[in-house]
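Of the protein chains in this complex, one is absent; all others appear in place.
Now for chain A:
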Amino acid sequence: MTIFKTYTGNAMLNNALMTIEALARLKSVSAITPSLLKELYHQVDLKETNKRLKNYTMLFTNNGPLHNNKGNDDRVYGSLFSTIVSNFESEGANICEISGLAFQTTFNEFYELALKEAGFSNKEIGSKDTNISRTWFPLIGSLGSDAQALPQAKFTVQIHPICIAVLQFLPLSALLYKRGILLVDSSNFELSREMVAQNTQTLSEKIQNISLKESVENVRDFSKGDYLLKALDILAEKEDFEETYSDLNMWSFSNSGTGANCEIDRIPNFLIRKLQRLYTNAKIDIELKGILAKNETAYSFIKSLEKNTDWSLLYPNVFGSGKKAIRYEGVSPEFMEAYYAEVGKTELLPTAKYIAGLIQQYKSKAFEKLLVKTDGWNDPEYKVELFRVLVKATEDNKWGLEQHIAILDNKDELPIKNTYYQFQKLIHYFTWKKVQSNTLPPIYVLNTKVLKACKWIISLIQKDDKVNAIKSNLTNPNENAKVGFNRIVFDALANTEIALEEVIEILYDEEYNYRKYGLNEVLRIFFSQTDQQEFEFENLKSNLNRDALLQNWIAKIKSFANDYRAYYFGRYQGSGNGGLPHNKFQKTIDPFIKENDNFYTLLIEAIFNTNQFIKEREHTKDDKWKMEDLMTNPLGNNNRNICVLAVKFLLKETSIKPLELSIIN
């Protein structure tokens, strides 16, 4: 009589069924019958074997009949198994929630019957808990301790008794994974069936090699990578290898005592496909096996491959220090190429190889010392030396602004950070492995924020009166960091429509700190080019227009600038030709905003005069403007750099823009 036509939706039950199939060498789950279970029970000496297996208590606790010997429960085990199997039902009013099978006689009833047959008195039977609990089905909950998680706190999960009997075979394939019992669970039953069969074989060999008197320790020899290798081997053997959709859920659980827990690692189909492609690459399959076979490498490798992120062990490195330091050479170039292809970053490789070639041509003596170090890329000086190489290459027309932007860690981050940490590792890798290229690969950075910001400032520099001095300073390593941009922007305001938000986005970080060094370095590359394209000014689309905090802050300073102009016009109106003194105002503002040392003195004076003017006009007593109103950044902090920029920028803008009607009125 067939018990199951196919597998169920319960991973524990399915693994137990697959174990039985493996032990009895069955071709299908439908071949499992009650009589076969009975026969197999004796064939594998299930009671004695389970008593010896250490994994049994992780699966069924030590409160079951095999380990709780107070009531001589050992004799109940065989009786219960036999009673359930001999009286298998496939019809009845009850529906098993685990398997969907119908049945009439409940587990409690069978248990009581088995106790009777084992010679227990009615009184003894009455004192026993005969409910289904996690002693019989792992993690299913017990009325005695998990009642709140069970229906109405007084009903156990409804389970067909045959499932309890079937589960007794699960220990015969239960290996450890992440310190818990492994369950192999997949919608591709062929895959999980084959994996369980291999696990059964492993455990059966272990059982056979140990004396009958000894207990069988848990098998904890395999890592996640090992199990994945098994899966890949199995999939490779399938004829429909390419068409099968395979995912894998690897359960790790324990049902033991107070340490009951469960977690499931999901290995999605796309990750299996990636691993398959690497595995079938004859140039790297041995290397991949080595990585997956070691716990310390397998986890990080699989995680990185799944998330399409950089895997740190691709690159040469040194672990530990002193005499215990271990030098690691990194993966093979073939593996590197294959990995980068799988994570969709192949386009980085030609550039890295090209820069490795530039290093050979332009390296300094100091750089040579770094290059011979396994983990040279990790030295803070590496970036400095590499930048020197790139500047020299630029001067020889072998490098340029767009190529440089292409290697930045974040091409869309403003203010610009001239860091290329990801490339440093890759470049050092190819230098280390002596892989180079002389071909400069095509670059696609047109729509990056960094390129747009560079073009924005370059266009202003190119039109500035002091363009040659600025270029000279930017290309001079000793002067580069000193070059500022405020004066260039203020002067450009006369002919160019610039928004304050653009300047803030390019030069200030999220906390409104001034950050110009990345920009200066990148501009050094551009102005070191032998051929420098002329750029037309183009406004940046800044998201800061939607930043309410910043907009309110700008509006406040703009209001001061307007008040100051109103004061100024009020005082000097009619002093010349009788009209508004625009030119005089401009001539006052220009030296004001160029002033650095006396700026605060002048600002205090401007605030005082403006307040006096407003008090007279509006007949009020209180000052409208205070220094701290203007010298507090949008976040309310006393960060004067951005405040000075905004006051100067908006005063200059006010001196240029036509007077608004509201001011006249």
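Just so we're on the same page, contacts are C-beta pairs under 8 Å (C-beta built on N, C-alpha and C of every residue); 3 or more make two chains touch, one makes a residue touch a chain; residues count from 1.
As a convention for this text, contacts and distances are computed from a predicted model.
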Name the omitted chain as UniProt records it, choosing among "Na(+)-translocating NADH-quinone reductase subunit D", "Cobalamin B12-binding domain protein", "CRISPR-associated Cas5t family protein" or "Fe-S cluster assembly protein SufD".
"CRISPR-associated Cas5t family protein"
Contacting the left-out chain: of A:84, A:140, A:181 or A:642, that is A:140
Which residue among A:55, A:99, A:424 or A:611 touches the omitted chain?
A:99
Identify the residue among A:268, A:570 or A:591 that touches the chain left out of the display.
A:268
Only one of A:148, A:211, A:321 or A:447 touches the unshown chain, namely A:148
Chain not shown: contacting residue from A:8, A:513 or A:641
A:8
Touch residues of chain A, complete complex, unshown partner
6-11, 14, 95-100, 134, 138-155, 157-158, 185, 187, 189, 245-247, 249, 253-255, 259-264, 266, 268-269
